[in-house]
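Of the protein chains in this complex, one is absent; all others appear in place.
And now, chain A:
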Amino acid sequence: MENLIALLVAAPLLGAAVLLCGGRRLDRAGHWLGTVLAAASFVVGVVLFADMLGKGAEDRALHQHLFSWIPVEGFQADIAFQLDQLSMTFVLLITGVGTLIHIYSIGYMEHDERRRRFFGYLNLFLAAMLILVIADNYLLLYVGWEGVGLASYLLIGFWQHKPSAASAAKKAFLVNRVGDMGLSIAIMLMFTTFGTFAFGPVLESTGETSEGKLTAIGLMLLLAACGKSAQVPLQSWLGDAMEGPTPVSALIHAATMVTAGVYLIVRSGAIFNGAPDAQLVVAIVGAVTLIFGAIVGCAKDDIKKALAGSTMSQIGYMILAAGLGPIGYIFAIMHLVTHGFFKAGLFLGAGSVMHGMNDEVDMRKYGGLRKYMPVTFITFGLGYLAIIGFPGLSGFFSKDKIIEAAFAKGGTEGWILGSVALLGAAITAFYMTRVMLMTFFGEKRWQPDAEGHEPHPHESPKSMTIPMIVLAVGSVFAGGFFAIGDRFVNWLEPVTGYEHGHSPLSVATVTGATVVALVIGVGIAWAMYGRKPVPVLAPRGSLLTRAARRDLLQDDFNHVVLVRGGEHLTRSLVYVDHSLVDGVVNGTAASVGGLSGRLRKLQNGYARSYAVSMFGGAAVVIAATLLMRAV
């Protein structure tokens, strides 16, 4: 059975290779090939999953050693896979949602000339993401980590003819490099500390390692997670990443890749358990981002950017949960999976709306679409209810557990983190209701596009609606299925460990408070966008709104601190290089050249002066030899 693991990666990798190298001949069938191979990977995943279910909890983990990558004395890097319950969860999410989005893209990208290439990149992404989650060591994980970064870069910039897309891709790549540096430093630290970077030996020997080292490794891992998962302070790229085609936003920048940071932290749980300080920083980063993203989401009029803010915020929840330690790891993953369903569904819904509205993204130019796009409306609506945590739907179960766990952290920290999580729930309800109302309700505010075409909203083709329906079903039922009877906890506990937290508040109190927060959020949104008509031109707004529209000034901050600072640093280095370094180099060259010119004159062509040189040389040699003995 374990020999199947490599197939998971091999199928999409083959697809990427064939589609990207195959050339135009494949233009007509390429998208089918890509979709079939993604589905094949999903089927392999399901087969492995069924096999895993048939085994006892303790021996479910599978290993496959492909080959030794860098076999050097004292440095052993292997291409080897490990499929345990945690990896399995991700494999199913990635291949499942991935396949749906492949299908959706067939319709969505129908008129794009470069559709084959698009599917090649999607397959490349799947392969890299799978490597990331089934690697059995940090080095191979890093390969996948960089691979998804590459695929993300290629897909954000897929419409490279748009300067905004090209620069968004570069921004995503550059910001991610900062995080990647964190991961590579963490791996180096691991190697010097443990002498290996395989998960097993590293995570088992954390007990014998000093807390300081674990804290350093943990903080570097957190830096990596911040980059990939768009957490403060490396969050700035995610909003711009919405320049990519919408299926990409759904798959990579909502459901899967951006959750890689959560995976990394949960996978490295043993390290964070041994480093409480690092763990606390994780929780704080999560809490800050969860509010940060939510506020940004409130102010955006671009539907995809509003959803991007929401993604940031929801991943903040997951990171917060992961920072709570064993009481939170499983809920982080659970929210990750349910989020994968409803956020992918929401993005696909947004894509469907854009598809019908001449690619318009400004929600102020939507309105009243529910009658024209019923399937989109219903599936989007179910995703909406799931994300705000409507009782009984997926988001309710997973988010509620995180809020409970945050309170259960105990002490002042617990109260603060819990309250923040609760506040976040209210804001989530507000901004999602706003999106819903502006898009599907109210009167039509449609505007002709730049070329003067009036929008004629219509329902999208089947290839697009079916994936949306499937994801909507997941958004409704997944949470309940996981939470009832602690199914998910029992499933993951052998891998991540689990402690039942003891909240100072009763479960009923927390649930009640969550529902109250939800009602308040929805109520305010209704008051602002439901009762009153929405202006087509955005009002000036309060200071906070204006700041939030500019992503809470994150780019301005980066510009002032990093860009300006970097420019000054570079300029001064260039100055030093020109004046000092070049001066020394050129000066040396000039003096050597001058010396050469002068020495050359000794070579005057007269045998007599050559003989004198020899004679002098011999005299010196003899004298020096004698002198050495005398000394």
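In the analysis below, contacts are C-beta pairs under 8 Å (C-beta built on N, C-alpha and C of every residue); 3 or more make two chains touch, one makes a residue touch a chain; residues count from 1.
By definition in this document, contacts and distances are computed from a predicted model.
Q: Look at the options "Phosphate ABC transporter membrane protein 1, PhoT family", "Polar amino acid transport system ATP-binding protein", "NADH-quinone oxidoreductase subunit N" or "Tryptophan synthase alpha chain" and return the one that UniProt uses as the protein name of the missing chain.
A: Its record in UniProt gives the absent chain the protein name "NADH-quinone oxidoreductase subunit N".
Q: One chain isn't shown here. Among A:P71, A:G565 or A:G616, which residue touches it?
A: Within the whole complex, the residue contacting the unshown chain is A:G616.
Q: Quickly run down the residues of chain A that touch the omitted chain.
A: Given the touch definition above, chain A has residues 589, 592-593, 595-597, 599-600, 602-603, 605, 607, 609-611, 613-618, 621-622, 624-626, 628-629 touching the missing chain.
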